[in-house]
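Missing here: one protein chain of the complex. Every other protein chain is in place.
Think of it as A, B and C in the order they're written, each chain with its own count starting at 1.
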Amino acid sequence: MEVHAPADATEPAEVFERNMAVGARIAAAAVAFFFIAFLFAFFYLRALDSNGKWNQHGLDPGQAWGLPIFLCVVGSVGLFAAAVWSLRRDAALWRPGSFAALGLGLAAVVLQSVQYTQLAFGPADGGYASVFVGWTGLYAVFMLGVLYWLETQVAQTLREGDAALPLIRPSAEALRVVWFVLGLVGLVAYILLYLVR
Amino acid sequence: MSVAARALAVGAGVAVGAALIAYYIVGYLTVTPPVVAATGSGPQTHLTLQTVASYGHDPHPDWVSYLVKDPQGTWVHSTVFRVPAHSLVKVTVLQYDTATGLRNPFWGQPEGTVGGTMTVDGKVLHQLDPDLASHTFAIPELGVSVPLKGVADDAKNQCSVAPCTLAEAHTTVSFVIRTGKPGHYRWQCFVPCAAGFILGFGGPMQSLGWMDGVLEVV
Amino acid sequence: MSEVRGQRIPRHGVRILVVWAVLSAIAIPLVLLVLGPHLPPGRMSNEASAQTDANARLTALLTPILLLILVFLAYAVVSFRQEGSAIQDGPPMRGHNGVELTWLLVTATIVVALAVWGSYTLVRSSPGAGGGQGPSAAFTPSGSSQAVPIQVIGQQWAWSYRYPTYGGFETRDLRLPVNTLVAFHVTSLDVTHSFWAYRLGVKADAVPGVDNIAFVKARDVGSFTIRCAELCGLWHGHMFGTGHVVPAADFRSWASQQQTTQQPFSKYLGPYSRTYFPLPLHRAG
Partner (left out) sequence: MTDSFQREHRSLWQGVLGFNVLTAIVLGIVGFFVGAWIGGKIAVGHDYLIGTDQNDVGMFMGYLFGTLGWLAGLGFLNYPLSRMAGRPPSLRHHEFGGVGRYFRLCTDHKVVGIQYFFGVGIFFFIGGLNAMLMRTELLRPTEHPFSAGQYLSLVGLHGTMMIMMTSAFIVGPFANFLLPLMIGARRLAFPRIEALTFWLTPLAGLVLMSAIARNGFPTGWTGYAPLADEARAGMDAYIFAFILIGTSLTLLGLNLLTTVLTMRAPGLTWSRLPIFVWGVASTAILMALAAPVLVAAMLMGLMDRAANTGYYIASIGGSPYLYENLFWFFGHPEVYILALPGFGIVLEILPVFARKPLWAYRLAVAGMLGVALLSFMVWQHHLFVSGMNASLRPFYMLTTELISIPTGFIFLNAMGTLWRGRIRFTVPMLFALAFFFNFLIGGLSGIFLSDVPSDVTTHGSYFVMAHFHYTIMGGLVFAFFAATYYWLPKMLGFTLHEGLAKIHFWLMFVFFNLTFFPLFAAGFVGMPRRVSTYAPGLQPLNDFVSASAYVLGFSMLIFLANLVYSLVFARVPAPDNPWESKSIEWQLPTPVPVLDFDRIPVFNTTPYEYGVEDAPPVASLEPSPVPVGS
């Protein structure tokens, strides 16, 4: 089969940039819709309170866990936003910002997993318990996905140095959008699962 | 590639595909328990069943199940029975399972049997405490529903592997039903006795050959 | 228009409209008079006849729409074909604001009219239309507070019925009084079923933990088939039975007689409740 020149050779970089930007926003919307299902489950089951078993015994997963986890997420989102912001300028904050964001994100996941071992209730203890376990668990999984993405950028920075930064930027901008939306989901989850219940 | 080679390839592909699909679908569709005829003849035939808490053999050693005694007197793992039409059938159930309790107490009353009664260990009963029920033998289309009293939980030498012997702890429930016109009538159990399945109605409770069956009236 | 001056353009539009008008004029009466009486579910109850009317009116209204497009397609297939084997192009028409706007307005009017008419039936002329309305019925027929309550209990795989006003006795034999408003309280003990009394025009899902209310007022004495209309497991197809609409007096005597015959068993039969929550067998054996 006859072979032409690679398509990408004739393809200017802004195509890649635009794809990442648009794709990231659609992905963020998809993520939001995924968690809207759990948002709906929370309010729906809470309102129905069928058999009085929504949260019969006033289960409380404990602020001592919820607040640190939430703060790690917020910190990671914020630091990464700052890192990307600096990437558009002198990139001074990129390395510290992105590394710290990765660290905090991982900390959140670790804390979440440890919390399960300390949890005073099990998934079978009513509607609230079910929603809590499902929502936080899948949230952790999504965080891992985002952190993988973040790790690729960190790794690329380490491997190729500042020369790679222009190439990393579109991807970083995209990640910022998704990570921000996921952070909002985290905020909602924190308010509903720890404060409202 | 020559035409012959292509033809060969296609033929082989078609053959493999067809074989796979046939095996895959038809293979599992034709697994049905054997039909067991009621013993005796004349105006009244006999159907002897036993229920066991755990079948004890593959494919599902832990499943609760019915068994039936064939005319040669050997226990067969089946729930498809053949009985004559417009006749009386004396059903005797040897109950080796402990009580689970009825979800809907209503099924604690024998219905559709001759005289509306059942005989439990020699005593004629018109009703059963729903909590003592271990299973029911119900043919809804014939209006038949009989609760089966369970063995006491603390009874000695309980049976765990089918077929159970008369030496092991059991209760004997017998009743007579009148078969109607020919046809296939499904029967089932109304006690949520499928251990482990949420709501107790999965697995054996929804599988022919275990707690569901067909009464072939011919 | 890329037509040569003087060439006669056949008046396709007029032809199509004439054919359509004629066919509709024939078809609509046929639908109403011939098909109409046979449309389900019949007139055994107020709700059933409301549904029959809805079906009839929809069939009658949709017939001309069906005909319009079919006539057009048929006409196009017959007379807009390419003559000969050589490929010719048609006139390059890209749209016509007038036609598009008319189409939009007409369809919108029909659709909204249908929705309004359906809502009127559902809310006013036959409140609830025989459908299950959940624990707090939004559309209640007049006198619904005096309605005779009958609880329908779906379980794998049989229907049973409780009569709370007669001591809550339970039976497998459904009877309801004629010319009396009845409130079916449909619920389930295990999975989701759907109580479908076909000729009575009642359909209500039996959902565990939900008291699904459907009102019906039977007009004629007679019997009707009951089926399960929601897949509920192995014997879903066998969850059928027969219900009877009987004269009010017969109903009362039958009910009180049942109540007495079941007296000895009533100590076992749990108290009547709008919903039942069987605990999932502690999820183990």
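The rule we apply is simple: contacts are C-beta pairs under 8 Å (C-beta built on N, C-alpha and C of every residue); 3 or more make two chains touch, one makes a residue touch a chain.
Keep in mind that what you see is a predicted model, and the values were worked out from it rather than measured.
Within the full complex, the chain left out of the display contacts the shown chains A, B, C. For the chain left out of this panel, the touching residue among C:Leu122, C:Ile150, C:Ala183 or C:Leu269 is C:Leu122. If you put the hidden chain back, the residue from A:Trp54, A:Phe70, A:Trp94 or A:Trp179 that touches it is A:Trp54. In the full complex, chain A makes contact with the omitted chain through residues 1-16, 18-19, 22-23, 26-27, 29-31, 33-38, 40-41, 44-45, 48-56, 122-124, 126-131, 133-134, 138, 148, 151-152, 155-160, 164, 167, 171. Against the chain not shown here, chain C presents residues 2, 12, 39-41, 47, 50-51, 53-55, 58, 62, 65-66, 69-70, 72-73, 76-77, 80-83, 87-96, 99-100, 103-104, 107-108, 111-112, 114-115, 118-119, 121-123, 126, 128-135, 137-139, 186, 190-192, 194, 196, 198, 201-205, 207-210, 212-213, 225, 227-238, 277-280, 282-285.
For chain B, the residues in touch with the chain missing from this view are 3, 6-7, 9-10, 21, 24-25, 28-29, 32, 54, 59-63, 183-184, 186, 194-199, 201-203, 206-208, 214.
In this section, only the chains that are shown with their structure count from here on.
Contact topology of the protein chains: linear, an open path with no closing contact.
With centres computed from Cα atoms alone, the innermost chain of the structure is C. Taking each chain's centre as the mean of its C-alpha atoms, the one that lies farthest from the centre of chain A is B.
Note on interfaces A-C and B-C: more C-beta pairs are in contact across B-C. In terms of their C-alpha centroids, the spacing between chain A and chain B amounts to 52 Å. Mean C-alpha positions place chain A and chain C at a centre distance of 46 Å. Among the residues of chain C, those touching two or more other chains are numbered 283.
Multi-chain contact residues of chain B (touching two or more other chains) are absent. On the chain A side of its complex with chain C, the touching residues are 50-51, 124. Residue ranges on chain C touching chain A, taken from their complex, read 209, 277, 283. In the complex of the two chains, the chain C residues touching chain B come out as 153, 155-158, 160, 170, 172, 189-191, 233-235, 238, 264-265, 268-270, 278, 280-281, 283-285.
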